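One protein chain is absent from this view; the other protein chains keep their places.
Order as written gives the chain letters A, B and C; numbering starts at 1 within each chain.
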Amino acid sequence: MIRVGIVGGTGYTGVELLRLLAGHPEVALTIITSRSEAGRDVADLFPNLRGHLDIRFTQPDLDRLCECETVFFATPNGTAMTMVPQLIDAGVQVIDLAADFRLKDPEVWEQWYGTAHACPDYLEQAVYGLPEINRDAIRAAQLVANPGCYPTAVQLGFLPLIEAQVVDIDGLIADAKSAVSGAGRKAATATLLCEAGENFTAYAVPGHRHLPEIRQGLESAAGGPVGLTFVPHLTPMIRGIHATLYAGLRDPGRDLQALYEARYNNEYFVDILPAGSHPETRSVRGSNHCRIAIHQPQQGGVAVVLAVIDNLVKGAAGQAVQNMNIMQGFDEQLGLTGIALIP
Amino acid sequence: MIRVGIVGGTGYTGVELLRLLAGHPEVALTIITSRSEAGRDVADLFPNLRGHLDIRFTQPDLDRLCECETVFFATPNGTAMTMVPQLIDAGVQVIDLAADFRLKDPEVWEQWYGTAHACPDYLEQAVYGLPEINRDAIRAAQLVANPGCYPTAVQLGFLPLIEAQVVDIDGLIADAKSAVSGAGRKAATATLLCEAGENFTAYAVPGHRHLPEIRQGLESAAGGPVGLTFVPHLTPMIRGIHATLYAGLRDPGRDLQALYEARYNNEYFVDILPAGSHPETRSVRGSNHCRIAIHQPQQGGVAVVLAVIDNLVKGAAGQAVQNMNIMQGFDEQLGLTGIALIP
Amino acid sequence: MIRVGIVGGTGYTGVELLRLLAGHPEVALTIITSRSEAGRDVADLFPNLRGHLDIRFTQPDLDRLCECETVFFATPNGTAMTMVPQLIDAGVQVIDLAADFRLKDPEVWEQWYGTAHACPDYLEQAVYGLPEINRDAIRAAQLVANPGCYPTAVQLGFLPLIEAQVVDIDGLIADAKSAVSGAGRKAATATLLCEAGENFTAYAVPGHRHLPEIRQGLESAAGGPVGLTFVPHLTPMIRGIHATLYAGLRDPGRDLQALYEARYNNEYFVDILPAGSHPETRSVRGSNHCRIAIHQPQQGGVAVVLAVIDNLVKGAAGQAVQNMNIMQGFDEQLGLTGIALIP
Partner (left out) sequence: MIRVGIVGGTGYTGVELLRLLAGHPEVALTIITSRSEAGRDVADLFPNLRGHLDIRFTQPDLDRLCECETVFFATPNGTAMTMVPQLIDAGVQVIDLAADFRLKDPEVWEQWYGTAHACPDYLEQAVYGLPEINRDAIRAAQLVANPGCYPTAVQLGFLPLIEAQVVDIDGLIADAKSAVSGAGRKAATATLLCEAGENFTAYAVPGHRHLPEIRQGLESAAGGPVGLTFVPHLTPMIRGIHATLYAGLRDPGRDLQALYEARYNNEYFVDILPAGSHPETRSVRGSNHCRIAIHQPQQGGVAVVLAVIDNLVKGAAGQAVQNMNIMQGFDEQLGLTGIALIP
């Protein structure tokens, strides 16, 4: 059993992290901090946890956090970077579910997030926590930047094509659809049921913060610049991301199904569907799996990849627990074998 | 490990039973039968089970079913009663999730279900599988009639009031709201997303099949006739039942909160909320809990009970597994401690 | 053509009022005021109005409002009562869609709304704008209090039973289910899609502000005190209220279907469905109709009334336009004959 702390945790990634950690056999959750909810029973805020977790939110307390083996940050962007240095220096393993340590270049961070990075010196040691490409580095890391939800789906979907150099990387298109929980639990008009329900819309077409994160990952795989158009959409449901990816094929004769199956053959959390399939977001609701189908319509020159995840699990809290398992030397699947809820 | 068989299982109670049994540490699912889906991989029909269950539907085969310790029927009403006698005579424990063995009086069964009962001789030994009132009988039973979804919520909500004789039992009102999965997975116009979505309606006000089942249970608790009005409604969501119950109080001064807490003090799966609460169906989504709040508006003469369950779990598959645990002498909570999914 | 002004109008009753007035042949909308949105194009806030309405929100301006024949208040509770006296004194007809003038007794108002009433002297002349009981008074009124959404459905449903004195008025029960738009357009966690979606819950069981309003109306019809239990629920959809009403019958032999048909025979906006029907909320989505079915389950002693309205139309903006039509001497149906949207 390890002692685990959470900073933040009043949002949707927070409650999902609590759900997963409450059922994790090697975790003792010892502290969860929140300025706004300090003193409140966690199960009062999230009634699904009644009877499963007996802990209250407390004021942030660095000393108590430093007694943990692992600390998760489930905070808004910009918070973790103000506290992480002390925790790292104290020897604590840190997993940040926000964006603070995802981008390697602090100038790019400032450009997209609007403030200077508070601890650029710690960016270099931060490992981007996508286990399917970075497992060994994660195992050795003390600071993991948990990937964004869109970047997880888009990168897992594109990687086999890019690594195998079978597509034109100048004209990649990622058309991604997210459930509304991706926008968080904060009070806001745009995500009211009566605004986001029975409605579908694109947003942030001029530029979304996940664009540089995805591009950084794809360029790392490609070994050079990629041209990427990324368009996110809001779809009227609670959980799930569906990424539809388009890439021009250099060699239309390549067996793409075999390529994908080979790439993810040993990846428990990435499931390549049989040829001709169309993954459903609900098939991963509450689970840490990414399910992918690869198509080549009319045997033409365009590859179409369909990738689904639960944005709160493989796109956030589940991947964070997967990273903790790797960092701690646990079985990577520990606490993450729950089956998706259908219907 | 016990060998378990399922007859039917292509509907929503079926997939939920499969999800729960796949994660149950003492169960080996050895056979699942379906005439319509024989030969098909279970995980092909229900993609959430990919990687968790490796079994195909087969044609019904009584000999193979008789090799099981426990057989579940997740079939339409009227099917189990044609097969149960052979299984019972062969010593198999049977849990029927349909209505075939819920009503004690075969004439009442015929009146509400439209056909003569196929094995009325087996009705007497059938135990009504609501553990919170029948635990000892279930432990000794070979044939358990798993309660309906509405009857589970309504009975758990009313029982403390009736058992303590604090309400007028001539004018009970149960206004119940069900998610659409209660109507099953069969193709039907009325439950299409475009018909049942963004819509709310009552149905079966002249008489619903769960009325005699609820009445039978309440009369058993009351020790005599009760007057009950039961109105079910369809609410545009996938899972959940909310029962709002009304009863006239004989003694408005009684401490109802204490009454409910005492009644369910030792019941893990029944959670009495703090005074003043309003349970949410989502707080039990995917879990086997029933959460209840008891109100007495304006300290007047009417008790208002709010009870929520997941219709597919405590209202069907979860309760069936709970009954299996009791019948087999397992820990009653085994395989049923998953946490509800919020959001 | 009359000149019409709106105070407020940035919420859901506001946009619905704008939709109806934009299509009304006798209305020229000359001013709409909002402190928060002053200067903004109405069609920018509500994109459905693009090309249909060319007007901007302006700062409140009493002089310009006084130039209107009719002014609607689509403001939060407590705003209209600070401005109405001047408008009334200036001879303007006022229709308040909020609660300021619904309760006749200012002490009851203060008890439920938490502040003293700002102009109790104007309460007496205010007419409660339910045309089906108050048409003549509305025709002569200068100040109309537009009924709440729940009170409209519950009163229209109960009135025939109470007026005909066929039920026991001591034990009335109103179990009402509202779509989420009833909670308004303000940013709030509880009505986010991810909180209110796929969820069903009761709320305000200890006491809801619409309780005294409904009771006042029913007592007026009954000519004396009534005993009423009112439980509102939130149902995961955008529009619609379904009221399920229960009353004990004094004479179970009375022909209730005939009673309801006779009561509403001349009411265009109240539609009594054929015996045995179950009205759907979607059947009135966007329309000003109330559809009602009357049941007597198993020919027993309880009457069950099912009444549906669109909470934003007959429950708010549509009824307000209906009241304006009556007050102005227009055809009562003018601008209100749009057909509900199915699916």
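We take it that a residue touches a chain if its C-beta (ideal position, glycine included) is under 8 Å from a C-beta of that chain, and two chains touch if they have at least 3 such contacts.
Source: prediction; values computed, not measured.
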Chain not shown, its touching partners among those shown: A, B, C
Hidden partner chain, touching residue among B:E37, B:E132 or B:E198: B:E198
Touching the absent chain when the full complex is considered, from C:K177, C:H242 or C:R285: C:R285
Residues from chain C at the interface with the omitted partner, ascending: 12, 15, 19, 22-23, 46-52, 181, 185, 198, 238-239, 268, 271, 279-280, 282-287, 289, 291, 312, 337-343
Contact footprint on chain A, counting only the chain that is left out: 171, 173, 175, 177, 179, 194-195, 197-203, 205-207, 227, 229-231, 233, 235-240, 242, 244, 246, 248, 276, 278-282, 285, 293, 295, 297-298, 300-302, 304, 306, 308, 343
Positions on chain B where the hidden chain makes contact: 12, 180-181, 185-189, 191-198, 236-238
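One rule holds for everything that comes next: only the chains that are shown with their structure count from here on.
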Farthest chain (mean CA position) relative to chain C: A
Chain nearest the overall Cα centroid: B
Computed distance of Cα centres, chain C from chain B, in Å: 39
Rounded Å distance, chain A centre to chain B centre (Cα mean): 37
Contacts with two or more other chains, residues of chain C listed in rising order: 179, 194-195, 197-198, 236-238
